[in-house]
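Only a part of the assembly is drawn; its chains keep their places, and the rest are absent.
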Amino acid sequence: MHAEILDVGFMNVVFPKGRIKYTGKEIEPLWAFNMFDVQKDSIVAFRGGMEVKIENMKDLKDVKEEGEFKIPIKGDDCIHFIVEHFDNPDLKMIYLRQRILICIAKDTIESFGVKLDREGDDLYCNGKKLSVCIATRGVSSAKIHLGINVNSKGIPEHVEGIGLEDIGIFDIEEVMRKIAISYAKEMEKIEKDIRKTAPLY
Amino acid sequence: MHAEILDVGFMNVVFPKGRIKYTGKEIEPLWAFNMFDVQKDSIVAFRGGMEVKIENMKDLKDVKEEGEFKIPIKGDDCIHFIVEHFDNPDLKMIYLRQRILICIAKDTIESFGVKLDREGDDLYCNGKKLSVCIATRGVSSAKIHLGINVNSKGIPEHVEGIGLEDIGIFDIEEVMRKIAISYAKEMEKIEKDIRKTAPLY
Amino acid sequence: MHAEILDVGFMNVVFPKGRIKYTGKEIEPLWAFNMFDVQKDSIVAFRGGMEVKIENMKDLKDVKEEGEFKIPIKGDDCIHFIVEHFDNPDLKMIYLRQRILICIAKDTIESFGVKLDREGDDLYCNGKKLSVCIATRGVSSAKIHLGINVNSKGIPEHVEGIGLEDIGIFDIEEVMRKIAISYAKEMEKIEKDIRKTAPLY
């Protein structure tokens, strides 16, 4: 698939040409390689709908609670971030990174003059849910999916959702690009920090 | 030393009674055990001055750049956070956690109605430096020190510093307690998230 | 499923209400979360039959040697322990813990006045097999199953088995609870020991 691919330190930032609907298979290992030939750690950012069937969900708490709904994670227009790292076989690592990605998303959106709240890996605006997020891993890589609603169309009725446009943010492309690039820069800076730190003896 | 010790999930949150001056030795492994008998991962939060001699600095970039100054990290009144984790022998882990701690500090302070900027592990207000931070590790544990200026007294002249009181925040104790407890809760939530996540196959 | 859930340090000790037959699917990752909503490392202890088909066996040596039998691991009445840890991606870790669990089971049973022998992960009484045990892991967690015969009914004929009741132990509930709680306490104590130990330089 065609995409704009940036080198940001040890990561690739990938902006596919055209929209992609998130269905849950994008969280599979090596999706970025298979789609865009990237052979670095990566963050792929794109816009599109979202429709994750119950059998593709990785958050088993959601599976339990939302089991009555057939397609509990849904939205007609979102921006998506798919992160993949290959560096440490511990699931905790990707959850720490997930929180950093969420904090970066929050800061980026707030720079447009709104105020959000973060609870764990969820973003809210005035108590309404702005995002969905999951982190998980396979044998060789760890993955994050973050989806941020552009508007609230198509969001399941039992979720009180809100989108970026609902809070007055219309430069969706810019938000998307800034979050992706900031995340890659943050990871790069951490790698650099590690390499200037005296350990303790 | 006397301290109030809270159990927050798998961590201890420790508030020592009385002030402690941060000199750099608090970053040493097992300082929390030696001082407060805590035998969990911990965040210790206290108020006091700060005076780190060049030979106790762990950021070797600072050591290079600040080498001309004998006590380059200094302040008369700060709140300090000393974090210690024992769970993964990878230095990167503690740097990821450091970023999360900084994001939590930023959110907490901003909840008082000010706007901060984060660059890596530094917080700024209107371009002035509000905090210092380092992460590092020894053989068995990883540590973070975060210091946030209460005011700008005693900050070396070559640093354009600012303190919480300078930006209108006077309930220092509340800021300090909220940051420490929020960090412990975040780490606890991550542990819980890990244990409800389906891995990828 | 209803269960009594104890907090013992960083672990949950879970005693389900009612009997559960062990079929091999209980060794799957996140079974404790799926059944009992536990989001800590856990040991689940219950009583019930056991019937593991050849295709659900994880010990490939048994699979080879017992391949002629369709249901080689079987018993009508056992106590079962299902352990799950999420902390280190090394399979060896869970095998070390398995040995500790077996030693604790041995000590607990011997405290009722009998003498057992341990060979690796097996317990014997007078040369007769009292237990079955396996450890394994998936991507994000490691698991142990230990089954201890209550009596010898239903044990395949080619195995010379024995049960707790055969050696004069009838307070099965107490044995079961003591083993589970002791294991969790041991793991907790190890976590504490780690956090008071000076490393070597």
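Labels A, B and C are assigned to the chains in the order they are written; within every chain, residues are numbered from 1.
Simple rule for what comes next: a residue touches a chain if its C-beta (ideal position, glycine included) is under 8 Å from a C-beta of that chain, and two chains touch if they have at least 3 such contacts.
Given the structure is predicted, the values throughout are model-derived calculations rather than measurements.
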item: Identical protein chains in the complete assembly, only 3 of which are shown; value: 6
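Operating definition for what follows: only the chains that are shown with their structure count from here on.
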item: Chain B and chain A - chains in contact with each; value: C
item: Chain B and chain C: spacing of chain centres that average the CA atoms, whole Å; value: 42
item: Multi-partner residues of chain C (each touching 2 or more other chains); value: 30, 33, 86, 139-140, 201
item: Complex contact set, residues of chain A against chain B; value: 27-29, 57-61, 87-88, 90-93, 95-97, 99-100, 103, 106-107, 118, 120-121, 134-138, 143, 186, 189-191, 193-194, 196-201
item: Complex interface listing, chain C residues touching chain B; value: 10, 29-30, 33, 38-41, 86-87, 138-141, 191-192, 194-201
item: Chain A partner contacts - residues on chain C that touch it in the complex; value: 30, 33-34, 37, 86, 88-89, 139-140, 201
